[in-house]
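Partial complex: the chains shown occupy the same locations as in the complete assembly.
Every chain is named by a letter (A and B) in the order it is written, and numbering of its residues begins at 1.
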Amino acid sequence: MSTQELRVGMVGYAFMGAAHSQAWRTVNRVFDLPLRARMVAIAGRDTSKVAAAATRLGWDESVTDWRELIARDDIDLVDVCTPGDSHCEIAVAALRAGKHVLCEKPLANSVEEARTMTATAARARIDGVRAMVGFNYRRVPAVAYLRELVANGRLGAIRHVRAVYLQDWITDPQFPLVWRLQRDKAGSGALGDIGAHIVDLTQYVTGELITGVSGLTETFIRERPLPAEASGLSASAGNGATPATGPVTVDDAALFIARLSGGGLASYEATRFATGRKNGLRVEVNGSLGSAVFDLERLNELEFYDATVPGPQQGFSRILVTEGDHPYLSAWWPPGHIIGYEHSFTHQIRDLIEAVAVGADPSPSFEEALQVQLVLDAVERSAGAGSGWVPVAAPTVQALA
Amino acid sequence: MSTQELRVGMVGYAFMGAAHSQAWRTVNRVFDLPLRARMVAIAGRDTSKVAAAATRLGWDESVTDWRELIARDDIDLVDVCTPGDSHCEIAVAALRAGKHVLCEKPLANSVEEARTMTATAARARIDGVRAMVGFNYRRVPAVAYLRELVANGRLGAIRHVRAVYLQDWITDPQFPLVWRLQRDKAGSGALGDIGAHIVDLTQYVTGELITGVSGLTETFIRERPLPAEASGLSASAGNGATPATGPVTVDDAALFIARLSGGGLASYEATRFATGRKNGLRVEVNGSLGSAVFDLERLNELEFYDATVPGPQQGFSRILVTEGDHPYLSAWWPPGHIIGYEHSFTHQIRDLIEAVAVGADPSPSFEEALQVQLVLDAVERSAGAGSGWVPVAAPTVQALA
C-alpha cells in the first residue's frame, strides 16, 4: 500500500457524513491505490457532538468551524457533506485555498450558486485542484456496467428512458417539518433531492443529455408539525398537546417528460409519497438493439434484454453484477456475494483518489452537476408555467478570474 | 342452462374477431347465465374468407355485408370487431335498428364520431337497447380485484398512478406499413391503440377521472415498406427488390403526465418501441394507506402493499388472483391454475349477457369511452402545442333525437 497520503477534512457528520466516513475508512483496505487516505479532521458547529462524531466515525480530530479545515496546511481535500445551502460557500473557499473538493449533491440550492461553483472549479483546475460531485449511484457496479453496455452499442439507438425515484418516508401527515422540507435549507424537495439522482444517472448511462422538459410538481401535505429532533430520513414531531406547525415549502413530488439529445423520449418521477417504495430508484432504457432495467433496491442486479440473440431465447436476463469481471468487484468478495448501498461511496472515493493521484479531472465534475441543476430548474419553471415546454441548453462555463 | 337465447351477429374476423368468438363459444360453458349465446352469423367483405372464418370460429353462417346482420330479425346483438374507422357507421346503424351493440375499443377514430355514437346510445337506452365498449382488461380478475380494494378504501387517498403500455412489434424499420400505422384506418397509433387501455384501466380502478394533461408524441420510423399481407400484430413486407414504401401517419410512442380528480398525479406512456416488452401493460397505484401493481404479462397476479399491517412485516404481496374468492374465478379451475388473455373477453361477455338479461346498462358505456377519447384528444392537442397543459372535462351527453 502506498505511504503517500491524501489528507482529508470533512464538513458535516449526519447521514452523508457517516456514509462518506465509512468509505474513507474502507477504501484503502479493499483497493490498491496510489494514495492512502488519512482522516484528519471533521468540522461541525456543536463542540461535543462533533467530537463524538469524530471518535465514532474515525476522524483524528474535530473542529467547530469549517474554515479551520481550509486554513490548515495538513489538509489536501475537503469533503462537503452539509445541506445544500452551505455547499457554495464552503466549496468555493476550499477550492480557492487550493484544496481538492468532493461536494455532495445537489451541487447547490440555486443555479446561480452552481454557476459560481462551476466557474471556481474551472479556475482551480488550471492549478491542478480537483472538484467532484457526489452522484454516488454512478459507482454502483450494475450502473457502471449498464453504461458500458450502452457505450459499446449493445442497446443500439436509445428510444426510451423511464426513470422513477420513489420513497415514502413522509406519507404520514404527522411526520415533522425537517430541513429537507424547507426551501431555504434544501433548495428543493423530492425534485432536487432524489430527482437529481435520476437525471444524472440516466444521462450518465445513456451518454445523452436532456434537451427539454415539461413538468408538474405537487405538495400534498402543506403544513407539518415542527420537529423535536431529526437525523437522516427519520424524525419525530414535538410532544406538545398541540404541536406548533409550519409550512412545507418544497415539492413532495415532481413528474416530467423530456427529450434526449439522441432523439429518444424520457419520463421522470421523484416522490416521497409512493407508499411501500423505500428507496425505489428504477431506470429502464429501451434501445433499438436491447433494453436494460436497474433497480436500486436490488442494486446487485441488472436486467438486460439482448435483441440480437435468436428470437425464441430472448428475454430479460437478471445479471447478478457481483462477479470479478464486473466494474469494481474484483476487489471485493467471491461470486454472488452481494454488496450494499455504502459501497457506492467507497467506489466514488476510489475513483477520486485515482484521479487526484494521476492529475486527472474526476467525474462528475461541477459542470456536469450544474447541467443537472439546469434540468431541475427547467422542470420547476415548466411546472410554474402550465407545464409548457422548457428547453435545456448545456452550460457554458467560463473560469472565474 | 337457460334455453332463452341471445342471438349474435359479428362484424370482422381478424385478431379481435377470433378473440370475441372464443369468448362467445365459451361463456355459457363456464358461467351459469340467464341467456344462452347463439353465434348466428359473421360478416366480412371477402366471400370465401368470411365463410372459412365462420366455419373455423364457430358461426352458423357468414354474410358479406354487415348491413344484412342489422336487417335480420333473428339477431339481437351486433358485435363490432372492425378497425376504428367503421365503428361509428356500424354501431349507430345497429343501435337504431334496436340491436344491442358490443363495440371494440377505441370507440371511434375521432371525438366527433364518438359523440355521435354516445348520443345514439343514449337514445337507444330509452328503448332498452344496450351498448358496451370492449375495454376487456377491466375483466381481468386481478384488475377487478384491484378496483374492489380501492373502492373499499384499502389504498386510501390516491397520490400517484403510473401506467405504461409497452410493446416492441415495430422496432424493426422493415416492419411493413399495416393498417394500424395509418391514421385514416386506425385514427391514432400507440396512443389510441394501447394508450386508450391504460387511460380506461387507471380511471376504472381508481374511480377517478383525468382532469388535464401535458403530452408528447413521436414517430421514430417515418417511412415503411408497404405490406404484402398482414394479420393481427404480425405482417411481412413485400418481396420486391426495392419494395414500395409509404409514410407512417400515426405516433409510435406517446407520453403524458396528468392530474386526477382526487388530487393525485399520474403518468402514462404508450409505445411500440420498448424492445423486449411484448404486451407490457403495467400500472402502479400509490395511496395514503397502500399501493398496488398490476402487470398484464403476469395477469394472474396482483402486488398489494398494505401500510396498515405492523411495520416490520409490510411488503408488496404477490397475490395469485386465481382463487374462488376472487372476481370471475369460482367458475374456472382449482386454486393456482392460471387463466390467459382470452378469458378477459369471456368475462366481458358474461357481464354483458347479465346486463342485457336484467335490463341494466353494461359498463363501460359509450359515454365512458367518449371520455377516454377526450383524454387522448387532449394529449394530441398538448403534444401539438408545446406540451402545454390541456384540461379535460367530463363529456356532457344529450340523447340524439
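In this text, a contact is a pair of C-beta atoms (placed from the backbone, for glycine too) under 8 Å apart; a residue touches a chain by one contact, two chains touch by 3 or more.
All figures in this text were calculated on a predicted structure; none of them were measured in a lab.
This structure file shows 2 copies of a single chain, while the whole complex it describes contains 4 copies.
Assume only the chains that are shown with their structure count from here on.
The mean-CA centres of subunit A and subunit B are about 42 angstrom from one another, to the nearest whole unit.
The touching residues of subunit A, counted against subunit B in their complex, run 159-160, 162, 164, 166, 168, 171, 214-216, 218, 220, 253, 255-257, 259, 263, 265, 267, 269, 271, 273-277, 286-291, 305, 307, 314-316, 386-389.
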